[in-house]
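Down below is the structure, laid out as structure tokens.
Omission of a single protein chain aside, the complex is shown with its protein chains in their original locations.
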Amino acid sequence: MEAIALDHLSFSYDGENPVLKNLSLTIPKGSYTAIVGHNGSGKSTLAKLIIGLLEPGAGQIKVLGQTLSDENLSQVRDHVGIVFQNPDNQFIGSTVADDIAFGLENHCVPTEDMQAMIEESAAKVGMSAYLDAEPTNLSGGQKQRVAIAGILAMAPDIIIFDESTSMLDPQGKASVNAQIRKLNQEKNITILSITHDMEEASQAEQVVVLDQGEVAAVGRPEDVFMNEELMSRLRLELPFALKAAKAFQKAGLNVSPVLSTEALVEELCPSK
Amino acid sequence: MSIKINDLEYTYSPGTPFEHQALKGVNLEIPEGKVTAIIGQTGSGKSTLVQHLNALLKPTKGSVEIAGFQITPDTKLKDAKMLRKKVGLVFQFPEYQLFEETIAKDIAFGPKNFGISEEETNQRIKEVLPLVGLDESYLERSPFELSGGQKRRVAIAGILVQDPEVLVLDEPAAGLDPQSAKEMMNLFMRLNQQAGKTILLVSHDMEHVLEYCDEVIVLADGQVKTQLPVHEFFKHPEILREIHINPPGIVNLKETLQNKGFQINPDTYSLDELAKEVESQVAGHE
Partner (left out) sequence: MNNIALGRYLPMNSLVNQMDPRAKISILFILMIAIFIPAGFWGYVPIVAFILLALYLSKLSLSFAMRSLKPMMLMMVFLLVINVLVMHTGTLLISWGWFKVYSDALVQTAYIVIRLTLMIILCTILTATTKPLDLTLGIEKLLKPFEKIGLPAHVIAMMISIALRFIPTLIDETNRIMNAQASRGVDMQNGTFKEKISAVLSLIVPLFVSAFDRADQLANAMEARGYDPSRPRTRYKTLKMTSIDYIGLALAFLVLAIDIAIAWL
């Protein structure tokens, strides 16, 4: 079954300028999909449609087999979590524990069960030592990890990351990216990551390139990124390892397009 | 004239339980007309240092010599005003400082405060707009109807219009997509190369530091850890790891290759050259 299926989806904020045009896309259960594209390509609008913060102008959204409607919205949301871009503006509680508790409170989880659930989720994102910390004393990366913990407490099937690392410093980025990978591999949670960080996109199984509200390409990251015509037309940056692989190929070396520096060097000298 | 920082110390909330010494005797000479990166972890004293450059903060001890001014603990705010015209500070997410009804008025806000004539201001606006990639059709529009990236260009135009000698940029590309970030950095490079502006760049992005900067200053715990020309600096990735910052991709790749026994010229920083070096050695093996 597909985790998310978008069927001929269209959307416009003002009724004149379409943001999404007749977009169809399926995201398999348990997969890690990255959506890339320029600002204004419709990436973030897509995220808001999937969790029902916006309603499509035309077309259908199916989440875990259910077509999204006003009636089942809150039910569907129990299975889908989203981490937004700005770490500050989604931190609702006064402390880490309170923030993780927020979703549990909304879902009427009995008070006596909460403490254990909070501690377990905080442990999964490495924030156990900070349960009483206030948001002012946390870094951006830590706040985003708390946001993830708040979602994990709800045991979701799908987590959407809406440019969740774009305001973080490299250290924060790396820690959140590692977290995303772990969620997908160890907990088998379906990941939909909207990003313009190509290094992050290259760790996904499937990359979707959006351009002006339409799907320009779908495929494995190495295949999509090696499509030179597409990448230069949309002026998208390549991840570093692929850039290096291309330079090596140009110099006459026999390497295949790989997504990490280590793998690239390995290709050069398998014997060593 | 270069920027000189002498024994600079700064303490927040002195004499209270919240007392905190952010700068502990910083000595620096920053060359004129160059692009210098200031890097360091959060809490290393970067932003405190930067705020001394146009007297938003006054030293607790020591002095700053910049653009013909000297800032000491006794400097008065009134004397600092003209310094602020000569040293333009672009804060992180500058799009949040826009407030006027029209873009023209917003860009003209700084010059008005500095007592520059309207005529000269209008002339300067015409010069600045194309620099930031906007045209005159924007002037009468409200800044609030623009996209995030465009707003940032307007905010930067509002600083450039002051015609500062020194530009201090705090993460100017943060939150932009890679293409817009590149355009933003290229804009500053043009200002450096064509107009000779001295640029200080506070950045976490080591790819940008390697690509655009001439010199690197590393701050750690309120002190200067290193100051080196950029290509010298990236020969020592261990300094970066000490402050938990990942080196640029090419530096990583060079290291990985060296560990595998390749001989890499330490001065190579271009992928194509590196590829040639590697190619010659692989060919040699076979």
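All chains are identified by letter, namely A and B, in their written order; residue positions are counted from 1 within each chain.
Assume contacts are C-beta pairs under 8 Å (C-beta built on N, C-alpha and C of every residue); 3 or more make two chains touch, one makes a residue touch a chain.
The structure presented is a predicted model; accordingly, all values stated were derived computationally and were not measured.
A.B. asks: For the chain left off this view, which of A:S24, A:S74 or A:N188 is in contact with it?
C.D. replies: A:S74
A.B. asks: Among A:G42, A:P135 or A:G172, which residue is in contact with the omitted chain in the full complex?
C.D. replies: Considering all chains, including the one not shown, the answer is A:P135.
A.B. asks: Could you please point out the subunit A residues that touch the chain left off the display?
C.D. replies: 48, 51, 53, 74, 77-78, 81-82, 84, 86, 88-95, 97-98, 101-111, 114-115, 118, 134-136, 150-151, 154
A.B. asks: Residues on subunit B that touch the omitted chain in the whole complex?
C.D. replies: 13, 16, 18, 51, 54, 56, 77-78, 81, 84-85, 88-89, 91-92, 94, 96-99, 109-110, 112-114, 144, 158-159, 162
In this text, only the chains that are shown with their structure count from here on.
A.B. asks: For the complex, give me every residue of subunit A touching subunit B.
C.D. replies: 38-40, 85, 139, 166-167, 169-171, 174, 196, 198, 235-237, 240-241, 243-244, 247-248, 250-253, 261-262, 264-265, 268-269, 272
A.B. asks: For a test of understanding, state which residues of subunit B touch subunit A in their complex under the given definition.
C.D. replies: The contact residues of subunit B facing subunit A are 41-42, 147-149, 174-180, 182, 204-206, 244-246, 249-250, 252-253, 256-257, 260-261, 271-272, 274-276, 278-279, 282.
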